[in-house]
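Left out: one protein chain. Kept in place: all the others.
Order of writing sets the labels: A, B and C. Residues in every chain begin at 1.
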Amino acid sequence: MTKHDLNYSYYPGCSLHASAREYDESTRGLFHALGIGLVEVPDWLCCGATPAHNVDELLSLSLCAKNLALAERVAGDLAVACAACFSRLKATQHHLAESETKRRQVEYAIDGEVSFAKPVKHLLEILATDLGLDRLAAAVRKPLAGLRVACYYGCLLTRPPEVPQLDCVEAPTIMERVIGAAGAATVAWSHRLECCGANFTLSRPGVVLKLSGDILASAKRAGADCLMVACPLCHGNLDIRQKEIEEATGNRFGMPVFYMTQLLALAVGVAPSKLGFDSMIVNPLPLLREKGLV
Amino acid sequence: MKHTKMQLSTETMNLGFVRKVEALSGSSVRRCFQCGKCSAGCPMRSFMEHPPNRIVRLLQLGQYERVLAGRSIWYCASCETCTTRCPNKVDLAAIMDALRKCSWDARGPSKESLVQLANRLFLDNIRTYGRQYEMRLAAVFNLRSGKLLKDFMLGPTLLTRGKLKMFHRKNRNIGEIEKIFSRIEELRKKGEAP
Amino acid sequence: MSRIGVFVCHCGENISRTVDVEKVAAEAARLPGVSYACDYKYMCSDPGQSLLKKAVAEHGLDGVVVAACSPRMHEKTFRSAAKSAGLNPFLCEMANIREHCSWVHEDREEATAKASDIVAMMVARVKKDKRLVPITVPVTKRALVIGGGIAGIQAALDIADAGHQVVLVEREPSIGGHMAQLSETFPTLDCSQCIMTPRMVDAANHPNITLHTYSEIESVDGYIGNFQITVRKKARSVIEERCTGCGICSAKCPQKKIPNSFDKNLGLRPAIYVPFPQAVPNTPVIDRANCTYFRSGKCGVCQKVCGPGAIDYGQEDSLIVEPVGAIVVATGFELYSISEKPKGSPIKGYGEFGHGTIPDVIDGLTFERLASASGPTGGKILRPSDGKEPKQVVFVQCVGSRAREKGISYCSKICCMYTAKHTMLYRHKVHDGQAYVFFMDARTPGKNYDEFWRRAVEEEEAVYIRGMVSRLYQKGDKVVVMGSDIAVGLQVEIEADLVVLATAVQPRTGADTLAQKLGISYDRYNFYSEAHAKLKPVECATAGIYLAGACQGPKDIPDTVSQASAAAAKVMTLFAKSELEREPIVAKVNERTCVACLYCRKVCPYGAVEEKELRDRQGNLIRVVAYVNPGVCGGCGTCQATCPSKSVELDGYTDEQIMAMIESL
Partner (left out) sequence: MHGHKEKHAFEPKIVAFVCTWCTYAGADLAGTSRLQYPANTRVVKFPCTGRIDPVFILRAFQKGADGVLVSGCHPGDCHYMAGNFHARRRFAAFRQLLDFIGVDLNRLQFSWVSAAEGGKWVEVVTELTERVRAMGPMPEFRELEAEECWSGAIDTPELKEAYETIP
C-alpha cells in the first residue's frame, strides 16, 4: 500500500475556518490517521450558501461553478465537509447539466467552463464507500463502545432526492453505519431529518430555538448520550444555542454535539487535544470521560 | 387586501407572473393538486401566514400580490422537505427561491426585512471578502437591524472558544469574484438573464 | 311406521376421537322408527356410500340420517347416494356431529350425549320429510330488452349474436339514449356519434332483433323462463313499413318552430320529425300536440307530399304480446333540471341558482349539444341568451348530488369526468376562453380517469376551485358566481358569460311504475335494486330479470357496457338449458285456509306471491287466495312465519319438520 491510495481535493467552506474550526481540525486529523490525502483547494470562495440561492439563483450557481473550476487545479475528487456547501455544489452540477441556458449564463459570469467531471463527495460518502466500512473498522484503536449516539442528518445531506444521492432520502443510514463501524451504539429517534432552523440563526433566532429544541428533546427521549452532525450550521444551532434553548424551553439537555469526524478521529486514535473539544459550547469531556474515551 | 374576496378573471389572474415563476424555478405550478403534504411536513409552517400549499394555490390563481405581500416566503428555511415529498414533483423549495428573487428584485413590500437584510449582508460579504466572516456578519447585522443586544451574550463565549475570527482578510482572487458579480449584473442589464 | 336408517361416521378419527360413535349408533337404534343403525370409518368414501345403498335395499329404509360432517360439506353426496338407492333424495338428512360437535368439544361424555341428541333431532325430522321433486320450468329462449340506450343496444346485440331472439322496446321514436346526445366522450375523447351510430344500425339490422320504438311496456305476466309481455306501440301516424325515410314530409311541414328536446330545446324541429339525423329507425313521427292537422283538422301537407303514402292520421296505439324467457331492464337515467325537476324528485330546488330563470345557466347535457358537431350550433360554443361566444365559463359540480339535506345523498359518479371533458372541449373550441370549475373533490377512480382530469388542469389550464358555489345572479349580460376557494380561505367571485351545472343523475321519471309492472325492487330514489351489491350486481331479486346501465345507479359508458354484457351473459346462461331445474324448497299456499290478507305478499322479497281467483265450474268467483309462484319463490320462508292463518308452508322446512326436531329434545 502506497502512503495514500486515496487522495482528494478539499473544500472546507467558510464555517470550517471559523465557527466550525473543530470540524476542520478533526477532519484533517482523521484523514491523516486513515492515510487519506487531502489538499485544500487554493483560493476557494464562499459557495453562497442559502442566502444566494434564496434570492439569486444565478449568483448561487456562478459562485459554486467558480469553486468547481478552482478545484480542478487540485487532483482527486472534491471532498466537502459542510452539508450546505456539499448540497450547493452538487445542486449546481445537477441544475447546470439540465439547463443549457443557465449553463451559458454561468459560464459567461465565471468566464470559464463548468466542471461537471469533478465528482463532489461528502466526507461520509468517502468514508463509507471509497474507504469502506471494513477498512474504517480495521483502523479503530479505541472503539466508542458504550456511547449512544443520535445521528442527525438535517435537511441538506439527503435532499432533494435527485441531488445528493448519498443514501435513501427518507430513511438514510449512512451516518449510523459509519459511526457503527467505530463501535458506537446508535439510537433510533424521530427527528433525524427535521430542520434545525438553519440560517435563521442570525435573523430569526426564535425559529431556531423552537426547531432545534424539538430535535434535542427527541434525541433525549430516545436515550442518546450525544448528537452527531455533519454540518456546521446544524452544529451551530444545536450546540452554540443549546443553553439558550434550555433557558427558553425550561428543559435540561446537556447534550454534547459532535462532528462526526471528531468521534471517528477519537476512535482511530487521534489525540483528543487535537480534536477541538474545547471549542464546543456544551462540554463533552465529562461524557467522554465517563465512557472511558479520554 | 388580506381578506377581500378574489375577483377572478383573465385580467385579475396574473398568469404572466406564474409563468415567470415556473421558468425561474423550473417547476410546474399547475401540477399541484392541493394535497397539503408540503405544508404537513414544513418545519416553518407555524411561522408562516400562508402555508406552502396555499402559496402554490395563490400562484395557480395568479394572485401575485397576495403571495409577495406575505412574509411566508421569507420564513422558508429551504430545507427541501416539501420538494422531496411532493407527490407531483412540484419543486416548492425552488418556487420559494423564485418568489424571493421576484420580491428581492422588486425590492417589494416584504414584511421580513430582517431576513432580507441578513441575506443582503451575506452577499455583500462575499463580494467584498470572497468568504464569509461570521463575526463581521453578525456585528453588521446587529448594527443595521438596530438589535444591538441581540446575541450579545453569545459573542464573548464564541470568541473565547476561538469560534469567531476578529480579523480577516480578503481572498487573493477577489478581483475574479468581483467579476462574477459585475458580469451577472451586466447580463441582467442586457436582459439576458433573469 | 317409518323405517329409518342411521349411519354414524368416524371420519377417520375426526369424530371418533371425542364422540363414542358406537354408543351413538346403539342409542340411535333404540329410537322409535329406526330400523337400522351402524357406524363406519369413512361414510363419504365409496365403500361408505355402498354401505348406505345396500342398507336401503336390504332393510327397506324409507329415510336415512347420516351422522357425519356438515351438510354444507356432503349433503349432495349422500342425497345422490340415496337417490341411486331408489330413495327420494329429500328423505336423506345429515346430522352434523363433526363441525358442531366433535371438533368443538373435548369432553367425551358431553360430546357423545350431544351427538346422540343431534341424531335424535334429525331422525325426528326425517320422519316428517316429504318426497320432493325438483321443479322444472320450461324456458322460452327469447329475451326482452327495455330501453334502447347504449346499455340496451349492447345487451340486445350480445344476446342476438348468441343466436337468440331479442325484442328491444324503446320509448322514444329513436334508439340511442343519452349517448346519442353526447359530443365527445371521456376518457378517450372519441366522438360519441361515431361509435354509437354503427351500433344503432347493427341493432336495427340484426336478424334476431325485433325493434319496437315509440313503444312502452304495458304489462308483464309470468315468471322466469315464461314471461308474457304486452307492448304498447304508440301511434306514430306514419306507417313504418311504407316509409322510405326520404324526409320530404319534415321539409314541407309548415309547423317548424317546435323546440327540439333532443337538442335540449336549443334547436327547432317540425311537427313531423325524426329526433336527430342519425335516428334509428329513420322513420318520422307526428307530434300530435303540435300538428295543425290534429289541432284543427287543416293542413295535411305531409300526407300530400309523401310518395309512398306512409302518413296515416288515423293510426291508433296497438298492443303486441311478446312471449319471452328473460328480461333486461336498461331504461337509463335523467338529469335533474333546476327549472323543471323531474316529477317526484327528492331534490328541494335551487332557488339560489335562479330556479332556471337565468338563460345562460345550462346543464351538462345542453353543453354536450352545444359542443356536438351535429348539434344546433354546429359545434360552436354559443350561449343561449344572445348567441355570443362565452369567454369565461364557470362549471359547477355536484348540483343536487351529495347534498343530503337538499334531497340526494349519492354521488352522480359521471359529472366530475364529464366536467373535466367539458373544460377541454371548451378550450379546444375557444382558445382564448377561460374555464373555471367549482368542485368539492374530483372523483375519478377509473382507468386513465385521474390522468384525464389532470390533463384538463395542467394542459388545458382549467382553473379548478375547491368549494361549492353559494349563489348565481344575473348582472347585465354576465352571470355572477359567488364561491369560495377553501384552499386559500377566501371568497371568490367570477363574472361568467356562461355557467354549466353538473346536475344530478336521477332515475327515469316513472321508473317506479315500470318496476311495479315487472315486480322488481327499487331504492328510495327509484334506482333499480340488484340482488346483491357485490355478488349479483346485474341480477334482480326477481328471477329472470336483469339490470344494465344507469337505471341501476349512475354510470358512465364503460361501466354501462360492462354491465350490459354481463346481463346478456346471464340471459345466455339461462337460455343454455331448455328447462330450469331448481331445488323444490318453495312455499305452497293452502287454499282452503288462506284468508287473502296477503301479508305474505308484503314480506316476500322475491315478489313470488300473487293473488289467485278461485272460481267454480261456472266461472263464478268464489274467493281470492294467495298463490306462490314456484318459479319465482326463493325459499326463504318468511311468508310462512308471517302468515297469521298458517296457510303457507315452505317445503323442506314445514312446521311439522321443525316441531318434530324441537319436540325430540
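One rule holds for everything that comes next: a residue touches a chain if its C-beta (ideal position, glycine included) is under 8 Å from a C-beta of that chain, and two chains touch if they have at least 3 such contacts.
Note that the structure is a prediction, hence the values are computed from the model and not measured.
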item	value
Chains in view touching the one left out	C
Touching residue (missing chain; options C:53, C:100, C:206 or C:478)	C:100
Contact residue for the chain not shown (choose from C:541, C:557, C:580 or C:594)	C:541
Contact footprint on chain C, counting only the chain that is left out	70-72, 96, 98-101, 103-107, 110-111, 113-114, 117-118, 121, 524, 531, 541, 585, 599, 602-603, 605-606, 634-638, 640-642, 644-646, 650, 652-653, 655, 658-659, 661-663, 665
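Rule of thumb we're sticking to: only the chains that are shown with their structure count from here on.
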item	value
Top chain pair, ranked by number of contacting C-beta pairs	A-B
Distance between chain centroids, defined by C-alpha means - chain A, chain B (Å)	23
Distance between chain centroids, defined by C-alpha means - chain A, chain C (Å)	67
Residue numbers of chain A (touch at least two other chains)	none
Contacts with two or more other chains, residues of chain C listed in rising order	none
Contact footprint of chain A on chain B as seen in their complex	24, 26, 43-44, 46-47, 75, 77-81, 83-85, 91, 93, 97-98, 100-101, 104, 114-115, 117-119, 122-123, 125-126, 130-135, 137-138, 141, 150-151, 154, 157-158, 161-165, 171-173, 176-177, 179-181, 183-184, 187, 192-194
Contact set on chain A toward chain B in their complex	14-15, 17-19, 21, 43-46, 48-59, 62-63, 66, 95, 98-99, 105, 108-111, 155-156, 158-161, 169-170, 193-195, 197-200, 202-205, 207, 210-211, 240-241, 244, 278-281
In the complex with chain C, residue positions of chain B that touch it	3-10, 13, 28, 30-31, 33-34, 53-54, 57-58, 60-61, 63
